[in-house]
Structures are given as C-alpha cells and as structure tokens.
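Our next item is chain A:
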Amino acid sequence: MSVNNEFKPKIVAFCCNWCSYAGADLAGSSRLAYPADVKIIRVPCSCRVNPMFILRAFEKGADGVIICGCHPGDCHYSTGNYYARRRMTLLFSMLDYIGVEKGRARVEWVSAAEGVKFADTMNSFVSKIKDLGENVRLGDIRCKN
Partner candidate 1 sequence: MKYSYYPGCTLKNKAKDLDVYARRSAKALGFELEEIENWQCCGGVYPLGSDEIATKLSSVRALNDAKEKGQALVTLCSACHHVIKRVNDDMKNCDDVRERANNYLKLDAPYKGETEVLHFLEVLRDKIGFDELKKRVVNPLTGKKIGAYYGCLLLRPSGVMAFDNAENPSIIEDFIRAIGATPVIYPYRNECCGGYISLKEKDMAKSMCEKICESASGFGAQMLITACPLCMYNLNKSTDNNLPVYYFTELLAEALGVKEESEA
Partner candidate 2 sequence: MTTEKKQAELIREISGVEPLKCMKCGKCSATCPAYNEMDIKPHQFVSYVANENIEALVNSKSLWKCLSCFACIERCPRNVQPGKLIDAARQIVLRQKGGDYLKDEEIPELLDEELPQQLLVSAYRRYKR
Partner candidate 3 sequence: MQRIGVFVCHCGSNIAATVDVKKVVEVIRSEPGVVHAEDYQYMCSEAGQERIAIAVKEHKLTGIVVCSCSPRMHETTFRKAAERAGLNPYMVEIANIREHCSWIHKDINEGTEKAVILARAAVAKVNLNTPLYPGESRVTKRALVIGGGIAGIQTALDIADAGYEVDIVEKTPSIGGIMSQLDKTFPTLDCSACILTPKMVDAAAHEKIKLYTYSEVEKVSGFVGDFTVDIRKKARYVDADKCTGCGLCQEKCPSKKTPSEFNRGLGNRSAIYTPFAQAIPNVPVIDTDACIKFKTGKCGLCQKVCAAGAIDYTQKDEIVTEKYGAIVVATGFDTIKLDNYDEYAYNQSKDVITSLELERVMNAAGPTHGHLERLSDGKAPKEIVFIQCVGSRCSDDRGKPYCSKICCMYTAKHAMLIRDKYPDVNVTVFYIDVRTPGKNFDEFYRRAVEQYGVNYVKGQVGKVIPQPNGKLLVQGSDLLDNKQILKEADMVVLATAIEPNKDVRKIATMLTASIDTNNFLTEAHAKLRPVESPTAGIFLSGVCQGPKDIPETVSQAGAAAIKVVGLLAKDKLMTNPCTAHADELLCNGCSTCANVCPYGAISYEDKQVNDHGIRETRRIAVVNNALCQGCGACTVACPSGAMDLQGFSNRQILAEVDAICR
C-alpha cells in the first residue's frame, strides 16, 4: 500500500441513471481515467437527490459531493433536472452563506454520450477538492463535540 500521506479526498457522485451514469459507463469503456476517490451512487434522476443526502455525506466525512444529470431540456423525465437545478442552487448558496468553501458541492450536466466530459469533470472536481483540502466545517457546524 502507498505510504505517502497525500490527501485522498472522499468524493460522492450522484449520477442519474439515464445520462450521467451511462456517461460514466462510457468513460469506463473508453478507459478514460479519473481518480479512484470518486464513488458513484446511481439515482434515477438528479431530482431524486435530496439535499439531505448531500448534507449527510458531508457530515459523514465526504470532502466533495457532485451531482450529475442530463442536460437541461434533455431529462429522461422531462423536467427533473430543472427542479434539481433550483434545489441545488439554493442549497449551494446556503452552504456558501454559512461559510462552507465554494466548490465543495457541484452540479454538472453530462449526457450518455459524454464519456470524455464525465472523466474531465471528475478530474477537475477532484483537483478542486484537493485544492480545498479536507472538509472540516461541514463535519459539524455546531461544533458541540
């Protein structure tokens, strides 16, 4: 096992089944590498992602959370990503408001055909999270422990 103590971020990616999960599959079958720090959870649609899931991930020690869905206008369920877009915009704004570093959570639209974009997105997200370093603030905003 590696002995260097390089920061290995924990990253949760929520991918919609129809576009982004398939985009991730395409990245895989095209052998486009991105860091192993990213772990994907399959959801039917980006609109299935409850802000509570994201907060829970952060609370449990995730350093970054990314939500991927079909491009606006291309949602398999017609409108799901439009709702997700509003929800996530407000949530991210709130996170920023309480002092969580910008960029810990991200939304990207990746279609089933965009394997390259998927890998690029994950690479850039991981490098952003590495820049931000470990997530300490969201671990406990109340700091009672």
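Selection criteria: all candidates are chains of the complex that A comes from, given by their letters.
The rule is simple: contacts are C-beta pairs under 8 Å (C-beta built on N, C-alpha and C of every residue); 3 or more make two chains touch, one makes a residue touch a chain; residues count from 1.
Small disclaimer: the values here were computed from a predicted structure and weren't measured.
Undergrad: Judged by that same contact rule, which candidate in 1, 2 or 3 sits against chain A in the complex?
TA: In this complex, among candidates 1, 2 or 3, chain A touches 3.
Undergrad: Under the touch definition given earlier, write down the residues of chain A that touch candidate 3 in their complex.
TA: 1-2, 10, 12, 18-19, 21-22, 24-25, 27-29, 31-34, 36, 39-45, 47-53, 56-57, 60-62, 70, 73-80, 83, 87, 111-114, 119
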